[in-house]
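Following: one structure in structure tokens, then a few remarks.
What you see is the complex with one protein chain gone and the rest in place.
Chain nomenclature is as follows: A, B and C, assigned in order of appearance, with residue numbering initiated at 1 for each chain independently.
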Amino acid sequence: MAINRNSLRGKLFIIIFGANTKRGRLFDVFLLWFILISILVVCLESVPKIRDQYESVFFYLETFFTIIFTVEYFLRIYSHPKPLKYLLSFYGIIDLLSIIPYYLTYFSPASHYLITIRILRLLRVFRILKLSSFVHHAQVLKSALASSLQKITVFMLFIVALVLIIGTIMYVVEGEENGFTSIPQSIYWAIVTITTVGYGDLTPQTSLGQVISSIVMIMGYAIIAVPTGIVTVEMSRSQPPVASKVDQAECLSC
Amino acid sequence: MAINRNSLRGKLFIIIFGANTKRGRLFDVFLLWFILISILVVCLESVPKIRDQYESVFFYLETFFTIIFTVEYFLRIYSHPKPLKYLLSFYGIIDLLSIIPYYLTYFSPASHYLITIRILRLLRVFRILKLSSFVHHAQVLKSALASSLQKITVFMLFIVALVLIIGTIMYVVEGEENGFTSIPQSIYWAIVTITTVGYGDLTPQTSLGQVISSIVMIMGYAIIAVPTGIVTVEMSRSQPPVASKVDQAECLSC
Amino acid sequence: MAINRNSLRGKLFIIIFGANTKRGRLFDVFLLWFILISILVVCLESVPKIRDQYESVFFYLETFFTIIFTVEYFLRIYSHPKPLKYLLSFYGIIDLLSIIPYYLTYFSPASHYLITIRILRLLRVFRILKLSSFVHHAQVLKSALASSLQKITVFMLFIVALVLIIGTIMYVVEGEENGFTSIPQSIYWAIVTITTVGYGDLTPQTSLGQVISSIVMIMGYAIIAVPTGIVTVEMSRSQPPVASKVDQAECLSC
Partner (left out) sequence: MAINRNSLRGKLFIIIFGANTKRGRLFDVFLLWFILISILVVCLESVPKIRDQYESVFFYLETFFTIIFTVEYFLRIYSHPKPLKYLLSFYGIIDLLSIIPYYLTYFSPASHYLITIRILRLLRVFRILKLSSFVHHAQVLKSALASSLQKITVFMLFIVALVLIIGTIMYVVEGEENGFTSIPQSIYWAIVTITTVGYGDLTPQTSLGQVISSIVMIMGYAIIAVPTGIVTVEMSRSQPPVASKVDQAECLSC
């Protein structure tokens, strides 16, 4: 459990998991850039024109980054005093998920795009690099959202019930000939409408359908006020924790 | 009025309407699942592909669930000390409405989809199962909304008047050749626009129409702030009632 | 200036402008229904199918209501102690505007639809009928909006400048071949986008255009918070005036 700072594992642990030494910080900065560039590579690769031209370049770059991250993953397991704890931790799972898609390419070609989940790895980098004001504000937001979570869940259940009933009514009113081909499809329309997204791929065609839609939209107008009200009230209640408190709580083992 | 706990009616009443006994709770859990599955069946049945393949299965399932709920409905009437009070109560009407559509299928085939109104039956299940924190938060939301209802009604009347005038102006400006075929149609457009839903099935084509639309949209931007402001202020005012108070107020007879 | 309650003018004044006598209240209730029905007639008349069938019915109904309102208008002028003051008051202008469109039909057929401006006449009816709780809440909303008006104006000027610059950039980036045919057209697009209406009649086609749009949308996401914040803060500041104060301030002469 105690870290032997002179052993190889101890040194690796301090570099990889810590950010207090010069080497540790350098490691994290490199990691930050590797993550960003590897995501950029995946994004660019998905563009047909670019992919056709530089297919092999992208393959080598992805292989390169995945090898780097795989090696890093095993070094993390090796150097951590409690490997299993790391493996099952939030960051351990993210680390694994961000290398697996590459190896799954052999089974399902499209899956390797899921590599973009690597962006979640930045969470650790932000935390390790002690971008304290960011972490601080994130904490405030997080606690406000956490305390309003239950209210928002109740609200969401209400929305789900509402959307189900509206969807059914519109399915019966508009019918399959107007694009409302099934209740799930109509529920999709109801969600698109009540959240004010309004794609317009499905729109009411009958007069009665338009009247019902109008009522749904005006309801949505009033309903959107509710989550906003919840979050605002929780935010104004939650006293901002002192920044130094966040800094103290540094956790080397995560 | 007093419930005879040893008679059949008394026992049934405690099981069906209550949730304090083991059997009563079991009954509610079964009911919860029956409601959810019966809704899922109706939703799946509406999907053309699935319906064509499993038409008879869906028919038997729906018949099964409706028989269950019909028997339950009559048992509720039988076991309730004041049957008429139950029949005319909010939950009594919901219970009736959630079985009627099935029997109406013989007259109007599409109507049986309205069975999804069964989702409202979950309200009772939540209440009976004493998911107290949910009920508590729902109470807070409800009281905040209730106290802001009058302000929101005034606001809605204002929106209706505004939407009527904007709709008329756009009908005169754009005319029938641009899709604004009638004033009700133009009012529908105005609601779609001012609520920021924006389907795009009707859009202004003339320059003047686009200028007016732009003004309407920017107005809608400012107007959406009003219901949010109302609800937020009411929410921050309403002191959250103590959770235990809600728990005490258990009503066996509903 | 003093109203002679026994003269014809005085009696008419009390009936038409007041709501304290039984006749006065009856007059206002009749007015309320006449306004609502006349608006409904205009709305229905604009629907092509209905118009073709009942063209003459609509013409007679509209003529009937306009004669009623014209007579009422002249009676108001006749009975008011200061006719000129009434003519130039807010309600006097509304009263005039709600009968003029009918007479303009001879010059411009479409204009008579503007009769729907009659809905503004309901403002007086609400006020006269002392729907006090409505009036009270309207007062609270009005004062909160009035005190936040200047802040919202500054904000709107900022939006106008922003939308002009974004529109120009998109016009240069997308060009006429992608539907952004002019700067005013592009400004229209920018307003549709930043207010999150999103019709989809104009959408960015180039990659650069989509990147700029994405930034504009995310900005719009943060910007929409500003008017909401302004109104909410003003509303929580404005102490709700006591209801009785509003009731006292009845103004017979308006």
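Basically, a residue touches a chain if its C-beta (ideal position, glycine included) is under 8 Å from a C-beta of that chain, and two chains touch if they have at least 3 such contacts.
Just so it is clear, the structure is predicted and the values come from calculations on it, not from any experiment.
Within the full complex, the chain left out of the display is in contact with A, B, C. Touch with the chain that is not drawn comes from one residue among A:L8, A:V29 or A:L141, which is A:L141.
Contact with the omitted chain, checked across A:L61, A:V154, A:I187 or A:V216, is made by A:I187. The chain that is not drawn here is touched, among residues A:G10, A:P81, A:G175 or A:P227, by A:P227. In the full complex, chain A makes contact with the omitted chain through residues 39, 42-43, 46-48, 110-111, 113-114, 116-117, 119-120, 122, 133-134, 137-138, 140-141, 144-145, 152, 156, 159, 184-185, 187-188, 191-192, 195-201, 224, 227-228, 230-232, 234-236. Residues 150-151, 153-155, 157-158, 161, 164-165, 167-169, 171-172, 175-176, 181-185, 187, 193, 196-200, 203, 207, 210, 213-214, 217-218, 220-222, 224-226, 228-230, 232-233, 236 of chain C touch the missing chain (whole complex, contact as defined above).
Although one chain is not displayed, its contacts with chain B can still be listed: residues 196-200, 228, 232.
Here is the rule we use: only the chains that are shown with their structure count from here on.
Between the two copies, chain A and chain B, the Cα superposition rotates by 90°, quoted to the nearest 5.
Distance between chain centres (mean CA atoms), chain A to chain B: 31 Å. We define each chain's centre as the mean of its Cα atoms; on that basis chain A and chain C are separated by 44 Å.
Under the contact definition stated at the top, the residues of chain A that touch 2 or more other chains are 196-200, 228, 232.
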